[in-house]
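Heads up, one of the protein chains got dropped from this complex, but the rest are sitting where they should.
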């Protein structure tokens, strides 16, 4: 057993970090989200072949594992990247795990190459769906508890709406007839939850890094504020949240490819830990920053907004806790 | 409006504190709880007339208010006194608020004088009841949600059982026929909850005082540990819990006599705040004390045990939160 | 202990309630400039009816209301969902400081336009490098033929772009941290003062930065004396908190009623996790309200506000933040969409534990001044 990245996996992580460092930062994320600039990252990700990272080779992907996919997602989450990559990866995971042969043949190669991108929509109680960065996508995969379907973008109408997360473009989607994915939807959605959780690990880690840096340098009462336990213990708790979420995501990603029976539990652990950890870490980081962290120009609120929005995408913490409890014969789902 | 004690009320508080200081401390509480010594306090409370503090004058009591009663309870809680006073006061509150004329005539004068003491028992799901310090009582008043009844002590069999709270004597009670109290049981039980909450305020305040004193004097790393925010901010949070619970108890006690419509809400606020506050404060105080606070000889665990036991007597925090939510049209009770 | 209102208090409340019903200014406009105009008109209406600065002494233009009447006034405004008057900083801080520490000339000059709202006040204490630590202020005032020349920068000032006067805390020399600050009343309408809006995480611009570049203040506009700034400022900050917490708690109760309504609308009525979380917030808010009244009774008895306000400040921030968090969970998947009420509240509440003294500073104050714990040197 080795619970650590291989050299190849480290290379994936480093390549994404390098790509983001040179191509994407919060200033770009802001202008993309506000509609002032195009998505500066997607073409690069396509050119480098990342779009097919976890798609099977028979459909033109790299055929790497879910672990490698989560490393890409974590790096992109840290950089506050648009949802084009995540949505496309989610669409590919859903079609691969829950689509039939025909659906897979029709869609996966386009997702893998990035030439016909997929986007993810979540059905809402009123029958509409919410989707990030769906403009320019070839297809939308829509999910609700126990259900997934794919629909060509032509058959959707998108209406831009103000999102909490201002580094992505949110649309309200109205769809007509959809093509149901009738395979193992739950297992497919669990994989998407893991990818989403990986993004949240990146967000939380970024917020922690900002807080630690601020605690080291900001002086009050003649000392760096990191000497005060009210600050330093906050930072220690952030590390606990970030590392716990990272462990949970890596494990869940590994089970997706190697121990699918363990995936539902592992995915729930990952989502609960990553969503709650990102909320705690981003809010705590803002508190460490004080007033400056509450300004529009500072990145604290971008990370916090992402934590709120992504934390409420797909299954809620309570839904996942119910699933965990049900495995022990407790609660509403069990009864 | 004056949300502050009158001089007469302060005199009540000071008299109880003085009585306890001279007559009751944790060493006495331990030997009483373990059965080594008799209740050293009850006769004094009887002699000073405190047993009738909130019983109407027509039944031989002092006819003072619920506020005065809670001041006595808080002082006795602080001193970790036995339950004889509390159980007798609870019995009197229940009979006075939910008993008929005959029941009141039969029991209240004995409760008020202390010559025929009452004790409180809580019915358990298996049909038995648990009662503190019931030996020597003339009668037991038994409560369950929505139900209260009185029974002569002759008709009960008591079996001593190990309690979490080692400063009181816990018995499992088996009863046959009981005499139902058919008046406004809910309003009666709410008054008992308020008296119980008052005891918990005393417990929490005592735990805070110990923690603050320890934080001032205990040296580590060449400084009193109270200079470290991990300690000082804990103490600040204790003050918040203690003062919030005290405000809530005083208000609830006042509504019992002056604004009964507000009592159910006020009693729920008091119980939730006092029970949770006492748990947080006693556990936090133990943490501030470190190893010494975990020794048998130290009082920290006596306070913690009392907080656990009294916090789980009568309505649980969730039950009270459900009642509060129901007033806003939410939750299980409302539906 | 008597929690009923006295007959005088009941009469005051009933009269006010009736007056508010008849004179309510209507819903506040969303646009921030229009909202300020709305609040200026509202202050004028209050002033004309004798409801501006009600707890100020009669000789200074108030109605000499008791602190309890002031608290009733604050609660009734909240209950009626009427806005605060525009010049809240002048009314709550500026006026009381001048009444307590100012000269007769200053009282004659400054008090009346505060009450009427003709002159808006703002507060210039915080600086970029002096948030929690006032001793780290670097704005300098230098004596200069009969007046003072001020250079430096202030942040987080409300209403600065509309203010006539700024309560300005500046260094005036010396090393003693309790004797090297002076409290000035600085005219904002001069070339040496530049105001820039400060955009917040919510996207709003409630606050400003002020840049002082050789700004001039007359000698007459010092409150207290040279070097008394620390003492005067501390009093100001205490006035900021006294008597507001019960009304703040009431405002949160109203908000919680709306959140209960949202839970019912969104079908979460039978989700006991949501309803118990709401119940816990109702309970916490009620204890804050009660703590507020107990604190007020202590002030009435002992004369000056004490550090108990720190408890209310911590509770207020904590409860607001938990309301925001619960609202997001109630919205569930729809929490991705900006909700004008709840998303804004969730974001805005994050500053509650920072503005007006961080929750960490409040805990320090409680530990040191209430519990007498030793202080790190």
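The chains carry the letters A, B and C, assigned in the order they are written, with residues numbered from 1 in each.
Note that in this section contacts are C-beta pairs under 8 Å (C-beta built on N, C-alpha and C of every residue); 3 or more make two chains touch, one makes a residue touch a chain.
A quick note: this is a predicted structure, and the numbers were derived from the prediction, not measured.
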item	value
From A:83, A:212, A:278 or A:304, residue that would touch the chain that is not displayed	A:212
Full-complex contact with the absent chain, from B:100, B:122 or B:152	B:122
Of C:276, C:348 or C:363, the residue in touch with the unshown chain	C:276
Residues of subunit C (touch criterion as defined above) contacting the omitted chain	271-273, 276, 376
In subunit B, positions touching the absent partner	122, 124-125, 130, 161-165, 170, 172, 219-222, 228, 230-231, 279, 283, 286-287, 290-298, 300-301, 304-305, 308-309, 312-313, 316-318
Touch residues of subunit A, complete complex, unshown partner	1-6, 9, 67, 212, 215-216, 223-224, 226-229, 231-233, 235-237, 239-240, 243-245, 247-248, 250-251, 254, 258-259, 265, 268-269, 272-273, 318, 320-325, 328-332, 334-335
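By definition in this document, only the chains that are shown with their structure count from here on.
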item	value
Distance between the centres, which are taken as Cα means, of subunit B and subunit A, whole angstrom	50
Where subunit A and subunit C are represented by their mean Cα positions, the distance between them in whole Å	40
For subunit B, residues that touch 2 or more chains besides their own	228-229, 233
Residue list for subunit C, restricted to those that touch at least two other chains	360, 363
